[in-house]
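Please see the structure below; I have some questions.
What you see is the complex with one protein chain gone and the rest in place.
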Amino acid sequence: MFKSQNLSFEYAPHDSNPPPLTLKNINISIQTGEFVAILGHNGSGKSTLARHLNALLTPTEGTLWVNGLDTKDPASTWGIRQSTGMVFQNPDNQIVATIVEEDVAFGAENLGVPPEEIRRRVDDSLAKVGMLAYASHQPHQLSGGQKQRIAIAGVLAMRPSCIVFDEPTAMLDPSGRKEVLSAAANLNKEGITIILITHFMEEAAVANRVLVMEDGEIILDGTPREVFSQVDKMQALGLGVPQPTALAHKLRQAGFNISPTILTIDEFMQDETVKKILKGQANANN
Amino acid sequence: MTRITVGNHYPTGSILHRTDPRVKLAGTVLYVTALLFVNNFLGFILAAVFIAALIKISKVPPRLIFRGLRMIFFMLVFAASINIFFTSGQNVLLHFGIIRITTEGLTLAAHMIARLVLIVTGTSMLTLTSTPIQLTDGIESGLRPLKVIKVPVHDIAMIMTIAMRSIPNLSEEMDKIMKAQKARGAELDTGSLTKRALSLVPILVPLFVSAFKWANELATAMEARCYRGDINRTRMKEMKMNAKDWAAAAIMLASVIAIAGTRWVI
Partner (left out) sequence: MQIIETKNLTHIYNKGSVFEKIALDDINLSINAGEIVALIGHTGSGKSTLIQHFNGLLMPTLGDVFIAGDSTGDKTKLKSIRQKAGLVFQYPEHQLFEPTVYADVAFGPTKMGLGQDEIDTRTREALKLVGLTEDCFEKSPFELSGGQKRRAAIAGVLAMRPEVLILDEPAAGLDPRGKDEILSQIQKMHTELGITVILVSHSMDDAAKLAQRILVMERGRITIDGSPTEVFSQGEVLQAIGLDLPQISKLMNRLAQENPAIQKGVFSLDAAAAELLTLARKGAEK
């Protein structure tokens, strides 16, 4: 789906406000159907990388291919943006129309899809995110989570093979976060590649691959288990790990033989050593 | 938590709501023009009957329509008084200093009130039965012939759409900023005129910053969804005049001609 070779990016000097974010020598390959979470601090280059994935930005050096198309080739731009949709952080700043279904139709309209087909896609996409009942509502009267689902539907109506989520839950409350995350997970099950940029470790734990960025470079790349089992490194980066992982780590430091790959509460409960502790049968160093 | 509705569309799903917005737009323009021709009560009565029929068909609660009238109440009183008090005429009913009330004056005032009331109810019928988007689409499509002379019709319509979209955002943002500055001790409604004007700075600067940020992010989001002007662009809701629309257009045209025609009948 995506492949980059020595991708580097530098904001033009006149754009030095906010301070220049750069990408340094990124070599990455992402397969169709993956669910990739990207973690990192503000300024680590996550959003810049995300914007490369649908040719909103193009590399200063190196190359990025999306489905084999070079993002630097202007002739490919629209094809790339069709195949890779984006959902941004602020729900209010990405909805164009004053009626939900009109907004969902916007992308497909830009692609020149015939009207009956757009109608079908709009209904279909709204149904997929559970918002069909709101088709004729005004977006500003919806909750944050609902607005984000509208934005997802708008991308879906373009029939993309990948959706890039740029901190889609940062401005939402817990129920809104759940709505958006489960929508993303469902789409992944249908074969759509998901790239999720987030600050929430629990969200990243759901992905099947985690990339950690720092100073414009990818410094960790692996399954959530591989990445989060490096508790000390993640904490040193100031990113942290899911809480169950952190607790397991603490117990392991105290000498208990608890699995280093625990990510969720359920996994914690299932751990043999934890079971022993609960039954009062555990000793340190066993 | 905003309750702002953009435009004052009131959805009922009536046949009038489903009529092609271009028919409604053109109908409204012609209707207003016709009212300017009317110079006797027969015409106003006809127009009133026409509007009453539309209200009935639209299923919009009449009180919503009269709410619009409340806003122009003072304008009505003002226009009527000028006509009553300052029209010269033969048939003087009352003479009081420079004020002369004449039959002609009363008639003119009544005409004025009838005309304004009918224009306002008529145009609010347009906005109550059409969404802002339908109206912009109607304008875009109705003005399409102007493209030939290089009028950027699509861009104008897109600007209107986005402007409408920005209204609830900006008003919500302004409300927030005002509260935040008040909490920091800003006094917005006291002091001399200059003081009040200056007190707007803490509101307007952040509002502009936020509006530009909004515009910038929206533009990026639009680009990400392949927006590139009207190149190769289709519409989900294509405007096609069907038989019902043509029938509606014919009925409107006939009514409008009848209303205007009263001028020459009597």
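Miscellaneous remarks
Just so it is clear, A and B label the chains in written order, and each chain counts residues from 1 on its own.
We adopt the following convention: a contact is a pair of C-beta atoms (placed from the backbone, for glycine too) under 8 Å apart; a residue touches a chain by one contact, two chains touch by 3 or more.
Keep in mind it's a predicted model, so treat the numbers as computed, not measured.
The chain omitted from view is touched by exactly one of B:49, B:201 or B:257, namely B:201.
Only one of B:67, B:95, B:147 or B:176 touches the absent chain when the whole complex is considered: B:176.
Touching the chain that is not shown, out of A:144, A:160 or A:224: A:144 (per the contact rule at the top). Listed residues A:6, A:60, A:175 or A:208: the one in touch with the omitted chain is A:175.
Seen from chain A, the chain kept out of the figure touches residues 17-18, 41-43, 89, 143-144, 170-171, 173-176, 199, 202, 238-240, 242-244, 246-247, 250-251, 254, 256, 265, 268-269, 274, 276-284. Although one chain is not drawn, its touching partners on chain B can still be listed: residues 1, 3, 173, 176-177, 179-187, 201-202, 205-206, 209-210.
Methods note: only the chains that are shown with their structure count from here on.
Note: centroid distance chain A to chain B, computed from Cα atoms, is 44 Å. Residues of chain A that touch chain B in their complex: 54, 56, 78, 81-82, 85-86, 88, 90, 92-99, 101-102, 105-115, 118-119, 122, 136, 138, 140-141, 154-155, 158.
Taken in their complex, chain B has these residues touching chain A: 2, 4-7, 11, 131-133, 161-162, 164-165, 168-169, 172, 213-214, 217-218, 220-228, 232-238.
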